[in-house]
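Handing you a structure now.
The complex appears here without one of its protein chains, the remainder shown in place.
Let's turn to subunit A:
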């Protein structure tokens, strides 16, 4: 009988496996050893039983010599040593002690195992090297290296699968180049390529190969190859215009023609003259490679590398128009699945990849295909698109069991971004949904269109990676011929705002003259410039403003950048960070969150009637509070499951909350790096607190390491699993695999906690509260300022309509609706204009006079089936207009105001309008001042505190006053026809040919010859609006100053000047006192109508004004 060592496992463990023995107790190897031992035992008992096959062993023939494994004190015979550690056993017991021969035998097994492990490891290494050698690009290694050494620019044109992305950086490294930057259009590719190249260069656990993407870096001084995104390299150029930190720049996937890639090409072309030693390597697909060599004056050597593809048969299989009303018909796709079943035996492997244009189409086909799969039991249907979670996406890479094929239904993500192995059949719908940006209306449009021939070929190629394949094209050969050669590059279809801002801030004076590889329309460049001007990032004369300079450095889009900057200026960074983060990640509400009444009611407490940003903020802090509630005492599994169920009950996708957290950290980092924030001194911790925190952290770290190891992360990536077919449907992750996926959630929880401790979370929650009136004012002001000019006005006929039917008009696009997943669309009652007074004479018929008019601000406009406003929030109309509009045009009487040429406000009392205008102008001046003070002190950490707080006080005071204002007015959108007649113009007969002279030596304002009025400040033009039939007349006995009560004047301009002077004095004087009081009332009471001193003050003034009028 063979001796079963595992029966004495504990004895052997103590005897042989110490902490520094060949196999460490408790290590992976130790576990593997016992598995090995078990197998050996089984084998032995079998051969002993059979007897026939026993051959004389060629042992001992191991490379590893175990008889003399050394102990720490020196060489020692391992068996002798082990005997001394063998636990004592009573010779008479049922389990007698192990005989010494067995110990020797055991040592022999260890040697055998170590030998086996060595062979395995070596095989793995050798296989890797062989695979590298077999790549199509391998034979070009010396060419590539020689060219790079001898030419400034080299183009490597190779198709997918030739290995260029992974091998070229390694060739350069081997050839002695050391500071190598490889750009990738996608951040995910940076990380995965870095992992792969690190693995191949055996640097998996070293830091020679690193990556750096927005917000994340794995790079040290020792790093020689860094993979980074195109955008990041661009930002590095801003700080280091000649890129001194690199010797070689490899631009990968240049044929994809991303916005930033194109920009980089242009910049590198310019840089070639400044840095003769810089090497540039372009890598593209074989298509269109001449374009790049032409661009570099045809001096570029090309290395052509054919991809490795098996022959692919193309079948044109046009769909007979069965599509009804834009709905996709699944029958052609099911027919193909059916045909595959009939034609190819199930034993022949080969999966199907279907390319569709979008998510709705994928769901439609997937539903039909699942039905088919249920009938046949021969299919597993999987979806692949970017809005799936990572785990769900991963499933597309798993392997189907024998006799079953997987059918992956994907967007164009599987065209280039990800590669699925084992595909034999490709079904190409020939369609793609492309996001285009219309700069005139600032709308993003998601439009379905035919793909280009280049992408049709790319899709086809996916069938021939592992063997010969077939590509079914659901269109005719003629259609294929008529496709455009290449898809339109990004520069032709997206917003150029950020690009132009970056150019301008880099000193490119004329974006039109930049050496683009393909020039965008000049009108697009011009519109981008205009948009930047309206954002206050660029001066009308084309120079960058201070804010613009900051924005160009922040790796975020312009609106988020403005949010962050404003948040810093007003020292409300914590809230702003959270708001910016929740607005940047995808909507966390699931599809059913509004449909399921339980979810709606569970979420009630988190609602904010102010709009999406505030609701999302509430949601996030509530989630954080929930996380904190389950303290560190309970196990991580419990913790992660409670917040998970909390989210589920409310219809919130927890994944998004983690993303918000991550985003917030990243924004925080950006702000810190920009040195724009005064760094608060780190809070003092006691030694005990510190010890606890460090202990906690190291525990979490250990857990994470263990987890990663189990999952096989960080190495060759995730292991492919065999899928389970269950009625054609794949087991959903929630219940069925709760063990596994629970682990993933746990991992997220641990990661979350590693980044911050309970006190920090508490701090965020504390800061995220928007419960005082003043907080709300500030947040609204910051949001409004950052998102301006993306405002919309409600259609006058909206009242009592359903949420999704509420119509809104933006400046450039009338009749848009709220996105159905938005908070306001689901609660339309809050959008009603309250307390309307009946129409008064002198006002346009049908106009509502109210003190509660509102506008909506929206983060973006998206056009799918129709245009939708996304992420909307309510803002008070007149207040916001006076504070933020770029152009304010005023009539003679100060009663009618037109903002940015499209929104008209008429006051019942001109004095109130005048007063608002004056206070708002003052606030604007202070705002700018505060910004300048903050920027001036950036990085130096010595804000002129005194000046800052003086300005801040006036500013806060004014801002609160404005938001408390409750003058009544009407609000109207002007049409193009109105705009034509609204100004006097330069030759028009203005009501007065010049302004009355001021008693003091104030300069007469400049005359605006286009509008025909006087410029009171850079944004206000007075008396340029024509009288219309409705213009209200002034009170007959003139105007009375609401501040000092004793100034009476009948010319509105003189009155304006007086109030400006008088009120300002008032603001300055009452400043301290008032500021104190509003602040106190702000924090103690959240009632908007609460009678704080500021309201009382305003009421008093208004009353005085009103009394005058009534006379």
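Here is the rule we go by: a contact is a pair of C-beta atoms (placed from the backbone, for glycine too) under 8 Å apart; a residue touches a chain by one contact, two chains touch by 3 or more; residues count from 1.
By definition in this document, contacts and distances are computed from a predicted model.
**Q** Which name from "Ribosomal RNA-processing protein 4", "Cysteine-rich DPF motif domain-containing protein 1", "Aminomethyltransferase" or "Trafficking protein particle complex subunit" does UniProt give the chain that's left off?
**A** The chain we cannot see is recorded in UniProt as "Cysteine-rich DPF motif domain-containing protein 1".
**Q** Among A:15, A:114, A:779 or A:1041, which residue is in contact with the omitted chain in the full complex?
**A** Only one of A:15, A:114, A:779 or A:1041 touches the chain omitted from view, namely A:114.
**Q** So which of A:43, A:83, A:100 or A:125 would be touching the chain we can't see?
**A** A:125
**Q** In the whole complex, not just what's shown, which of A:204, A:534 or A:949 touches the removed chain?
**A** Of these options, the touching residue for the absent chain is A:204.
**Q** State which residues belonging to subunit A touch the missing partner chain.
**A** Touch with the absent chain occurs at residues 20-22, 24, 27-29, 55-56, 58, 61-65, 68-72, 75, 114, 118-119, 121-126, 129, 199, 202-206, 715.
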